[in-house]
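Note that one protein chain is taken out, while the other chains of the complex remain in position.
Now for chain A:
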Amino acid sequence: MSATGAAHPSVKERAELALNDEFLRKAVKFTTERLRNGKKNASADHGNWDEWRERGRQIRLHTIAHLDYYLNLFVENARANGVHVHFADTGEEAVRISLDIAERKSAKSVVKSKSMVSEELHLNHALETIGVEAIETDLGEYIIQLAGEMPSHIVIPAIHKNRYQIADLLSEVAGERLEADTTVLAGFVRKKLREKFLEADIGMTGCNFAIAETGSMVLFENEGNARMVTTVPKTQITLMGMERIIPSFEDLEVMATLLPRSATGQKLTMYMSGISGPRRSDDADGPDEMHIIIVDNGRSLQLGDPEFQELLNCIRCGACLNACPVYRHIGGHAYGSTYSGPIGAVLTPALNKNIAEWDDIANASSLCGACYEACPVKIPLHEMLIYLRRRKVESGHGNKLEAAGMKGFAVLMANASRLRAILALGKIGQKLVVRKGEIRTKIGPLKGWNSYRVTPSLPRASFRDRWATLDQEIRHGLQELNPEMQRRLENAVKQRQQGGGAGHGGH
């Protein structure tokens, strides 16, 4: 991540790379549309979708609001199941514990199923430094690991690779030329990874949900690799974000209803596994030793912050990515971090608490609210993006030119005759650059805009000129702001006045 970040420091530059890659853009668009339509159909088929979303939100809100109780309960129950539980305040600490276990077990290889937390920690690299081979076993993750890249989508990590590129990568591993045929390629991976599963010393997983009342961890997947990782090796390590908790199996029904439908449009993923500790003494498979590492790594900063606490409700389905018009154009890598799309734009600076470094990510959004509409637990991501932008400006990381421009704009707009005068001037001045009613020149400040778009010219009769008539016409038909949104915004303002946002004070 840092490599990509350092070479192309701004979202704009990274996005330009993506925008120039025709295949990537098409692949991202095609996949996100497929997933988005799948989700739309699945949620419509199921029915009462908004009620389910609300229930999901309530369960997540309740659990996070009582996280000290539920997390503690989970820990006690997991321990009673025979799990070794560890706590990591930071990513480094989680890495150190993982490496300690690998060293104590004299592990040569670790097979991993998809885990966003592990991506967050850059664990594979760390394992390699102590001579332990780390193998991603999710088909898409395996491919991007071979390519030495980052996932570009939470659910479909290799969305940006075509099968010819994949055939090249796998042929290198095979030592022979593999046909660029999906069945051939997947068949090769099955065979190759079977060997890896059977010889690995440690299996490492993430955790979709952790059930407080029974100390169980739950995994959703389609390939069966997470089952492999939790069944075959002698030692299992699970990395779990501290917020993954839900109270009970009953609550899991709601999450199991929301997550697969939102992620891929499935009624349920092919496998859903609840694992409660290492194998029982009479069992003939399952791990002998099981560790769960509970990771904070910036998550607790959101607790008690009225603007961002709901971020912890996220169930990592990726629906906001698929719904986001910006993500669909620039793809995941342009976000330059583990989490991409709208959730990444908010989560990354929130977890890293360095708004300055990630400042432009919050701008990679049109604030259209499609992410909120798509979110199965109703996280108001578009509002959070505004809060982020505000905090960035408040902490002195605003754009000086933009501030000056806004000031100038304010001066103009504050006085009607001033605005009228400048518009009249503009109508005369634009004659130099207008061709067929459009401005296409890329000189000076117009370059950024006109590289991809066309600036319209000032019309002969503007909206302002016609306002008096229009005003009469629509005076009675004015629509009010959606009451729920209005309430939310009012609440946010109120909480801010009460000294909220302390968690991000250091930005």
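As a convention for this text, contacts are C-beta pairs under 8 Å (C-beta built on N, C-alpha and C of every residue); 3 or more make two chains touch, one makes a residue touch a chain; residues count from 1.
The working rule: contacts and distances are computed from a predicted model.
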Protein that the absent chain corresponds to, by UniProt name, given "Cytochrome c oxidase subunit 1", "Manganese transport system membrane protein MntB", "LUD domain-containing protein" or "Hydantoinase B/oxoprolinase family protein": "LUD domain-containing protein"
Omitted-chain contact residue, chosen from A:Arg104, A:Arg420, A:Lys447 or A:Arg488: A:Arg104
Of A:Ile130, A:Leu198, A:Ala403 or A:Ala424, the one touching the omitted chain in the full complex: A:Leu198
Contact with the hidden chain (one of A:Ala15, A:Val75, A:Leu259 or A:Leu388): A:Val75
Absent-chain interface as seen on chain A, which is shown: 27, 30-31, 34, 48, 51-52, 55, 58-59, 62, 65-69, 71-72, 75, 77, 79-81, 84-87, 89, 104-105, 137-140, 143, 156-158, 161-163, 166, 182-183, 185-186, 189-190, 193-194, 197-198, 213-216, 222-225, 227-228, 230-232, 242, 247-254, 256-257, 266-280, 282-286, 294, 296, 300, 303-304, 503
